[in-house]
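Yeah, one chain of the complex is gone here, protein chain that is, but the others are all in their spots.
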Amino acid sequence: MLVRLLYASRIAGDTICDTVQEITRQSREFNPPHGITGVLCHTDKVFMQVLEGGRDAVNGLYAKILGDARHSDVILLHYEEIDERRYSGWTMGQANLCKVNRATLLRYSECAELNPHGMSGKNALALIDDLMSAAAVVAHA
Amino acid sequence: MLVRLLYASRIAGDTICDTVQEITRQSREFNPPHGITGVLCHTDKVFMQVLEGGRDAVNGLYAKILGDARHSDVILLHYEEIDERRYSGWTMGQANLCKVNRATLLRYSECAELNPHGMSGKNALALIDDLMSAAAVVAHA
Amino acid sequence: MLVRLLYASRIAGDTICDTVQEITRQSREFNPPHGITGVLCHTDKVFMQVLEGGRDAVNGLYAKILGDARHSDVILLHYEEIDERRYSGWTMGQANLCKVNRATLLRYSECAELNPHGMSGKNALALIDDLMSAAAVVAHA
Amino acid sequence: MLVRLLYASRIAGDTICDTVQEITRQSREFNPPHGITGVLCHTDKVFMQVLEGGRDAVNGLYAKILGDARHSDVILLHYEEIDERRYSGWTMGQANLCKVNRATLLRYSECAELNPHGMSGKNALALIDDLMSAAAVVAHA
Amino acid sequence: MLVRLLYASRIAGDTICDTVQEITRQSREFNPPHGITGVLCHTDKVFMQVLEGGRDAVNGLYAKILGDARHSDVILLHYEEIDERRYSGWTMGQANLCKVNRATLLRYSECAELNPHGMSGKNALALIDDLMSAAAVVAHA
Amino acid sequence: MLVRLLYASRIAGDTICDTVQEITRQSREFNPPHGITGVLCHTDKVFMQVLEGGRDAVNGLYAKILGDARHSDVILLHYEEIDERRYSGWTMGQANLCKVNRATLLRYSECAELNPHGMSGKNALALIDDLMSAAAVVAHA
Amino acid sequence: MLVRLLYASRIAGDTICDTVQEITRQSREFNPPHGITGVLCHTDKVFMQVLEGGRDAVNGLYAKILGDARHSDVILLHYEEIDERRYSGWTMGQANLCKVNRATLLRYSECAELNPHGMSGKNALALIDDLMSAAAVVAHA
Amino acid sequence: MLVRLLYASRIAGDTICDTVQEITRQSREFNPPHGITGVLCHTDKVFMQVLEGGRDAVNGLYAKILGDARHSDVILLHYEEIDERRYSGWTMGQANLCKVNRATLLRYSECAELNPHGMSGKNALALIDDLMSAAAVVAHA
Amino acid sequence: MLVRLLYASRIAGDTICDTVQEITRQSREFNPPHGITGVLCHTDKVFMQVLEGGRDAVNGLYAKILGDARHSDVILLHYEEIDERRYSGWTMGQANLCKVNRATLLRYSECAELNPHGMSGKNALALIDDLMSAAAVVAHA
Partner (left out) sequence: MLVRLLYASRIAGDTICDTVQEITRQSREFNPPHGITGVLCHTDKVFMQVLEGGRDAVNGLYAKILGDARHSDVILLHYEEIDERRYSGWTMGQANLCKVNRATLLRYSECAELNPHGMSGKNALALIDDLMSAAAVVAHA
């Protein structure tokens, strides 16, 4: 059974670049053998990541994230059983939202800054779709 | 929570040009920090303005408008909670309806003159959409 | 409140050309100040006219038509309150159905001749739409 | 082809009782042989009448009403081709709206008084349905 | 044109009983001649009121409320043009939410306390419908 | 923002009765002040629990469950943002599925035994609804 | 493949009673072995009959009717492939429409007289449904 | 009232070419004055013809076909009242299905041979639409 | 994954009673441990059986039936993945269609005799539903 899971978290500590690099490196190793695909969006303060894969694999990874000291305020934004993956071509796509234009962020938010803890899951997914279609998601950070 | 609010008002006094210029200048200062976007339509007699943003911010601005002596006969045409802004790219777009062609105004009105106090909210929004797609909305007056 | 009204009538007397010219001339004077737009179709035997505008204005004009000796067998084919005009760009478009191709008339009729008194309102409107998209409606007769 | 037609008019002159009685008497003679059924609502100022029957019969009667000096400000509220009559059991039902309760009139109006010239056709039909289900329509005045 | 408007406000000052009594008395005088109907819900901290009536009348009353020192943090929760009133039988129904059972409030809220400033307009209307069907709305406070 | 979360877990260790009693006692203390409502189903091998409440509160509790040694193989079955709670009247309802009839379990499963790790979230929710309508959910174990 | 076929015809000659009796007797012999069911409506001038059964059987019977001198002006009103018969319990139900009340006939017709040649197939079927639910269809004439 | 009628028949006798030519010639004479349009498909064994026109005209022609010795096993495949003709441009289009490719026939049939007596009306119409869009229907045989 | 499978077969040999008894006895042993539920309909010539259960279990049983010499002309009528069983309460319900009334069989068939090899899967399922609601399905033959 395939599922899609979207969560947000705040970055614990301030070495954001290193954290993103590290997570990216771990994703490249961990995800392919576990059949997990997805996209990771981040600013210098928050993460928002969508994961797709088998229900057990995605739940296993989410439990690890909840227990990972690099993430705080982890919150589930969206979870659904799916017939078909949307990100099957991405081991783990990445988007740095500090570089995204103001209007894209305003479209779904009260202010022009990524604040996933204040967004509905539906809006958060719509924002990721906008980023995809604007080619703001890339294969490597 | 994002909302969209559309109101109409009559211009109190007759120095319409100055009033529009002043409102435009104030919008440019006030709206970006408050996350408000939208479009302002006017003739030399009436205003019709759509505002998008956080529910508190938009309500705060509407309360100021109701108390602003430059507006009389302020009337709410439309209000809804939205998932997504339609005007996220406009700090405050403007359209001078004195310059719009007769058929556009007739499409939603009994006569070829802007009369938002006699329009339904749905028609008023449809007129603004028509103006957008006909490039009659501009970034600066 | 905007309405759309479609009626048919037979031409009383036989000077059809003069009648059409006269009605056209009167429309050009009467309709713009009353905010009425529409399309007039005719053969040398029958009229079929769609009128759009404010409810009072359209009803006033229809009462005049019912009392006008040039029209006999006046019959209402369609009437609806509308959000949006379909013919806002036409003071009074015209189509001479004697010149229309056989297949267009057959599409909605038992025989290849305009017979609005035997058509439903829905079919009569669909025929006018076909004429519009085939550029058979012109601004002047 | 069956149609349903709803119009409103103001009563010209002030002998409302006599007018209603007269119209009722005429309906009882005229409607059955012409296959017309319907309902007549009135206050002491306005009429609102729904007519059902063959398209020619209903149009013929409506033309007579437009030319009848007892009616002024005649306005069409609704007209549609129907598959099935709603009032087939009523030669001409009647409802005196002076006797209707305040809440019923307020449901569809800005004030608690019948004002069909300010109502949409849809609301006017809904009001008649409410009157029917509240047994406010009777066979004889 | 009929509209329905729902707003919430906090009670400025602490003499809540007197304020509710005063507002009730004013409603009984003001609403009937202006054709306004609705329901007022309150706790000892907040108001939530739904108003129905003509667009001008409801806007006029809402402008007065925004300028009334007894209300603070006034916020619009819902506004729509309606075909039909839902509260045509209530001059101004009342519900004291301090007396409502815990489960009713929890159904639409994170905590068992009325907090309209944190509710969507849709949920706030649904809560009022629940109160109506549970007979928690009464004609006099 | 309200959410509904449904998860399943296996009971780690074999003192099922004590575990259920303990969880029940903790729920009665923890849930009301956190605004959490829901239903707990169990056999002597597995738990399946649906939680409703504010998004932060429910996520906080789910993180605790993931880190709680009494639960193993914790898996998310369903998560959605909701407008309205379904279990607002239950601090934490309970159903012992060992006592449920064979046909109820077969309706959604390959075998007549609760196996939530093999069910879709939709079926798991439908089973809980069936238990509710069959009065198999009780307020205290 | 099951079909439903509805036709109308005028009775050729004037011995209507004998004709109906004869057709009824023939139906009782012919229909059961051919798996045909249905309903026969008649006045003293016209027949309207709905037939259900296998496509070949119904077409065979309809060809016989077209060639039967007792029927003139035979016209098909409705024909459809069906998943399920509506009249499976009737070898050939009968309804004498001379005895039906005026309002039932007016519901679908311009005049209070059965005129199937002027009805749409949809209305003719609806009339038969009305007769069924009013118990005006009987097993033997 | 417009109808569309589709029937199939087997060709009685074996001089198929002559029969088709003769039927074509008769169609060209008979159809235009009767307002009938349509398409005739044939192999060397079976006919399948769709007719559109006034209800009386199409029924009259179908009765003639049923009595025509050149057709045997005549069976109605589809009949409906229509708002609009689909074949208004064809006096009688023709398609020789012996020349159609195997995949087109297989799409709606168990074998690659036209067998309308074994097809549903819906599939038979879909096959004609396929032939039209593949330009396999021509104006003259 | 749950599935529903409906097949028909002819009874090979003529000792129908013994065959049904034997199959019933085998079902009672085989189905419960394999989680299979369903209904068996039969006349003295044909079987029609619906099976529900896990996909592997149902496929395994169907393969056995195809290889079972007591069944000939085995044909699949319907197969679908289901969220919920319809027959979870029946180990293997039974209906002897020789005892069913004529109208029930005619509703879905050309003749009043069970002929599942000539029925669509949809109609066959609808017939079983009719039998269920008419209490013609029993727990033991």
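In order of appearance the chains are A, B, C, D, E, F, G, H and I, and numbering begins at 1 in each one.
Everything below uses one rule, namely that a contact is a pair of C-beta atoms (placed from the backbone, for glycine too) under 8 Å apart; a residue touches a chain by one contact, two chains touch by 3 or more.
Because the structure is a prediction, the values reported are computed rather than measured.
Enquirer: Can you say which of H:Ala12, H:Ile82 or H:Leu106 touches the chain missing from this structure?
Expert: H:Leu106
Enquirer: Check the options I:Ala12, I:Ala63, I:Cys98 or I:Val138 and report the residue that touches the missing chain.
Expert: Of these options, the touching residue for the absent chain is I:Ala63.
Enquirer: Taking the full complex into account, what residues of chain A touch the chain not shown?
Expert: With respect to the unshown chain, the touching residues of chain A are 1-2, 35, 37, 53-54, 57, 83-85, 88-89.
Enquirer: Counting contacts across the full complex, list the positions on chain H that touch the omitted chain.
Expert: Residues 103-104, 106-112, 120, 122-123, 126 of chain H touch the chain that is not shown.
Enquirer: In the full complex, which residues of chain I touch the absent chain?
Expert: Against the missing chain, chain I presents residues 1, 3, 5, 55-56, 59, 62-63, 66-67, 74-76, 78-81, 120-122.
What we mean here is this: only the chains that are shown with their structure count from here on.
Enquirer: If you average the CA atoms of chain A and of chain E, how many Å lie between those two points?
Expert: 41
Enquirer: Where does chain C touch two or more other chains at once, residue-wise?
Expert: Within chain C, residues 1, 120, 122 contact more than one other chain.
Enquirer: Going by the touch rule stated at the top, which chains touch which?
Expert: Those chain pairs satisfying the definition are A-B, A-F, B-C, B-E, C-D, C-H, D-E, D-G, E-F, F-I, G-H, G-I.
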